[in-house]
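Shown here: the complex without one of its protein chains, the others still in place.
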Amino acid sequence: MGLTIHLQFSGGMELLFNNEKEKTVTLPDTFTPALATLKDLLPWMRDNLLSERAELFMQGDTVRPGILVLINDADWELEGELEYVLKDDDTIVFISTLHGG
Amino acid sequence: MGLTIHLQFSGGMELLFNNEKEKTVTLPDTFTPALATLKDLLPWMRDNLLSERAELFMQGDTVRPGILVLINDADWELEGELEYVLKDDDTIVFISTLHGG
Amino acid sequence: EWTHKESLDNDEISRFSRQLLMREIGVQGQLKLRNTTVLVVGAGGLGAPAVMYLAAAGIGRLGIVDYDPVEASNLQRQIVHDETRVGMMKAESAKATVNRLSSFCDCIAYNTLIESSNAMDIIRPWDIVVDATDNVATRYLLNDACVLAGKPLVSGSALRMDGQLTVYNHAGGPCYRCIFPAPPPPETVTNCSDGGVLGVVPGIIGCLQALEVIKIASGLGTSFSQKMLLFDATSGAFRTIKLRGQSPTCAICGKNPTITDLIDYVQFCGAAPTDKTPAQTL
Partner (left out) sequence: EWTHKESLDNDEISRFSRQLLMREIGVQGQLKLRNTTVLVVGAGGLGAPAVMYLAAAGIGRLGIVDYDPVEASNLQRQIVHDETRVGMMKAESAKATVNRLSSFCDCIAYNTLIESSNAMDIIRPWDIVVDATDNVATRYLLNDACVLAGKPLVSGSALRMDGQLTVYNHAGGPCYRCIFPAPPPPETVTNCSDGGVLGVVPGIIGCLQALEVIKIASGLGTSFSQKMLLFDATSGAFRTIKLRGQSPTCAICGKNPTITDLIDYVQFCGAAPTDKTPAQTL
């Protein structure tokens, strides 16, 4: 069995992902435990889960500006960002920041 | 070592307990693991932690009306109330219900 | 004469465009808001933002019950009133603010102390009741009247830096008596006159009450049946706790209710429905 990852979407990010706020995915065997990183997860999400245009989610090999990423409830900047090594049962949250009032 | 219990106070209950919102206590050996219940904990709290008059906390052998008790985040009524058997590392929350507006 | 509408007119479509744009509300949800009647009991710290946001959102008919006049010391939190209204009845003052804010809301003021003799008549015409009161006796009265009349009760409370929110008697969930079969001893009850309150704390809870009403009215459903939201303003922490379910032995909503008509709530609680009686501090 591959890695199981819990994905959550907030602040409108869910509109890019079939309007689902939570989704638990089992990653294919190409994601090697102890090696696969967030850098691998993002294009997999883009190709397998995204229901809107890719540029609303990614820019280059990372998320586009204005998206906050949390790894197990902490800002991903504290966890190594793209280099973070995925662990089974991780929760990754994607938050679109809001600008309205 | 005795049982360790995390106590939390909310809604003004903290005013009865030295104005502390959280307190972790280690219970004495008279609290036998797998036997001691909430019915034992309440008078111990009254005698060892309470800083105000006892009738503001207890009525008979239970909490006075208007106090909600949570055991590990669930209403204690779902957990057996006074008969609940204490487990190491339990979190017990006492909430004074509010009536103002 | 206020009646249900079959569709929104052009003025309503323009006024509520920001809600019509949302898939969660849309035209059908907005029409449901227009056709829902809401009674807010208490035009104080909780009722102030609740009536304003309910009227603003397009609730078609809004009742406001209060028997107190506006006092200057209320204005630290009761933003539906203002200095020109000191001495006016709170229900009238709140209605005047609602009328300025929206001509799409039919607002009715009850300048009345709600009590056992009149509560059923006051509550019966309304779809949803908001408990924005400030004392134990009126909270039991409203609960029992809502159970007897079959209305959901969106209940909020606040004191000092703390707030609480829940929805009673809705969607199979518990009523106030299911959770609190006995009233608190009067000497353990603190009101805002004695304990104080930071004005924006009931403001936040009153806004959340308006939100839950809007969710029930528009068909989104409430998040707080059999759940209670606790807010600690000092730490900025919100916490949702799961409450027990509806009790088969509840004296008012159980299988064999012992209360089938409203009772004497002052006697039951040992305290009168006023925020002004000196009480001992918790």
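As written, the chains take the letters A, B and C, and residue 1 is the first residue of each chain.
Assume a residue touches a chain if its C-beta (ideal position, glycine included) is under 8 Å from a C-beta of that chain, and two chains touch if they have at least 3 such contacts.
Not measured: the values here are computed from a predicted model.
Partner chains of the missing chain, restricted to those shown and counted over the full complex, are A, C. When you scan C:Arg77, C:Lys90 or C:Arg177 for touch with the missing chain, the hit is C:Arg77.
Although one chain is not drawn, the whole complex shows that of C:Val27, C:Met88, C:Leu101 or C:Ala272 it is C:Leu101 that touches it. Interface note for the absent chain: among C:Leu8, C:Val65, C:Ile128 or C:Ile214, the touching residue is C:Ile214.
Seen from chain C, the chain kept out of the figure touches residues 14-22, 24-25, 49, 52-53, 56-58, 72-73, 75-77, 79, 82-84, 97, 100-103, 160-161, 192-201, 203-204, 207-208, 210-212, 214-215, 220, 222-224, 229, 233-238, 240.
Residues 10-12, 15-16, 21, 55-56, 59, 64-66, 68, 70, 73-75, 77-78, 93, 95-101 of chain A touch the missing chain (whole complex, contact as defined above).
Rule of thumb we're sticking to: only the chains that are shown with their structure count from here on.
Separating the centre of chain A from that of chain C, both taken as means of CA atoms, is a distance of 40 Å. Centre-to-centre spacing of chain B and chain C amounts to 30 Å, using the average Cα coordinate of each chain.
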